[in-house]
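Only one protein chain is missing; all other protein chains are in place.
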């Protein structure tokens, strides 16, 4: 297979962007990534856009064409990918395959979500489009509710505690303080998490990622095309897997098969073991998901994720730094953009340009993006020149 | 690039399927295609699903996972593609690229749309998600309205007549009579078309394709994997292009750049000229679109599409048989399924299995799938063993 | 909750929703609820038939929804549990009554209740919920 590198990355300020439309956000992130890569519009051969909810939130589908249009890139091929909260990483993976197929050399992959144009209860209902509409949405389940069912199962089976969950949020917020694009760049304490209102027991407000507007973009290049770029970051592994759309249809509620399978494929492709990963972006839409990801990605044994967090191993200077730029919790979670934002953050770290957030001697990074309650999992492994 | 073939195809009965849910339709088409190819579930390595409106129509996104789940294929990678009415062909193209990338050998591409679960005016509004929400939907434009603007421009510029438009519908319905899966398998007359109610002047009811439920699936195989299948149909060209999302943003309203560019790419890849195409599937969502496609695909000079139709050249025994199995008009137009249905019909013809609808000595077929008012165009060229 | 109350959707789901009727593959004897029309093991070689489940089950995990989506606000806070109908057959459902009484391991039985009010046209939707059995 052709080797592929990321040669440019950028994302907008995440938050409640009342003054910016979806099209404006997508364009802004696109221009940042192109400027970062120092490529011109005429060099871009194809576009991939990840987005989940524009159809329901703002009545706009066909974002592929809209993005190409607004970036002034028509008539290049442009494709929209939707896989709930994993739309971003999946758009990236299809961009990767487009280069591997030999059809293109320089491709842009972006993700965008505009979530604050509708009211909160509409947003809650729309996000449930990621789950089973017939058997989960219609009984009054919410997204937080689904992860709450998982959380309680994990607590029952492995003794995971609310304090351990809180420490996930505390860690990610601590990192986000230094991320200029973060929606909530402030520290929080375990006590604040444990006193925040219950949303769906046992998950509390500060266990949940926020509703966010934002867009993120990366530029990919084939091995041959990458030669003319400075400091390309190589995609050494890519894996994708599916699971049942409904949580209740699974044999276990305490592990995500889509994470396990997609990461095994990515590790194999990269030819590495979990211990070789220097830093990790995981999908902390809810704190439990970071704990389960730590286990399912193979960084500790099943059931020991809570203790792993408690021991401080996920800190920026810990054994396995996780969500070093703030994660979904602090940076925000514009669902379609998140998977690309994770990759953009890994690129910054692997280039050694993360400033106060820099992980020492970072050579290999892994990003895990999850859709729904785990029905889609996408894992990517990136490496800089020092790793090869 | 690796060669890829279609080795199985199938679609459900199209129509108002009140008794079948989206998930049931998708599963049914999938099982038909698998049975046609004689492959087992365990041989399928990845899934691609084209769908436009499930989020707005039935509150269900994340169809990738749902499809893998219902077909019992988890944890294989499954991806949803959305490009309005071109979602189907685009899902196919991404499946093609997945094989070309070297990541997979046997891949399934399907399209599905469930449109009759909501009322007509909701459906009309939802479909406008394919157009520009800010500058087209919000002024009260409809999909038919957009194509009506194109129709009048074409009439003004080239003298295209309502009779010529009517003859498109008449031709396609004549073919659809013998298609067991067609929604409206009956003949219509020019007079009936011209007396049908105006929807958006000058387009009348019988110029428009219907609102339809349905699903279609094909099985793709790499050259190596295709060896074990009978009568593979080869994908010899694939092209995709974008245009401005809003019709009014284009320099011309009488041609679709996305058709022109995507077909030029496909012709070049296939190494053929338009004259070598034995039969064509075009996107007759409205009769004008077939006339414009005939021109933009290079079968006649710009502006002469109406006369081309009038001269009977699109008939099954004409110079360039078009929509030989009934087209969107007679078979129906479940938007996400249409692009795959077109390919399935070409496969039937190129296998010589079209029965009463068989085009003599068909060796090369072309399919054009259009999204929105032309913001996405996807062209594929297929060939059987006799063409190679 | 837009488009949820459409007549065709409600009609299609009537049997499983109102009467706990799922499916069984009589070839390999695997039962499914919610119903599947394709056996996960036997695939096209399976033989799928209707299968009535007894109306009782056991709670495996649960939550209490405090921030409800459109159409469900009047019920909040309410408990939702994953309920085991038979070994290997599980479904999510709302448990009526005091959410504080809901616990893992408790037995429940089905009950026919109003599910939600459709935000668009105010239609009332009925279906299956669960109630706690005495301990």
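Per-chain residue numbering starts at 1, and chain names A, B and C are given in the order in which the chains are listed.
Note that a contact is a pair of C-beta atoms (placed from the backbone, for glycine too) under 8 Å apart; a residue touches a chain by one contact, two chains touch by 3 or more.
Treat the numbers as computed from the prediction; the structure is a model and nothing was measured.
Contact with the undisplayed chain is limited, among B:39, B:130, B:199 or B:314, to B:199. Note that of B:36, B:61, B:117 or B:136, the residue touching the chain absent from this view is B:136.
Summary of contacts with the chain left out: across A:15, A:59 or A:110, the touching residue is A:59.
Of the listed positions B:253, B:267 or B:308, the one in contact with the omitted chain in the full complex is B:253.
Within the complete assembly, residues 56, 121-122, 124-125, 128, 133-142, 144-145, 148-153, 156, 197-203, 246-249, 251, 253 of chain B touch the chain that is not shown. Taking the complete complex into account, residues 18-21, 24, 27, 31, 34-35, 40-41, 56-59, 70-72, 116-118, 122 of chain A touch the chain not shown.
Just so it is clear, only the chains that are shown with their structure count from here on.
Separation between the centroids of chain A and chain C, computed from CA atoms only, is 31 Å. The mean-CA centres of chain B and chain C are about 38 angstrom from one another, to the nearest whole unit.
Among the residues of chain C, those touching two or more other chains are numbered 1-2, 4, 9.
Across the assembly, chain A contributes 125, 128, 133-134, 137, 246, 249 as residues in contact with two or more other chains.
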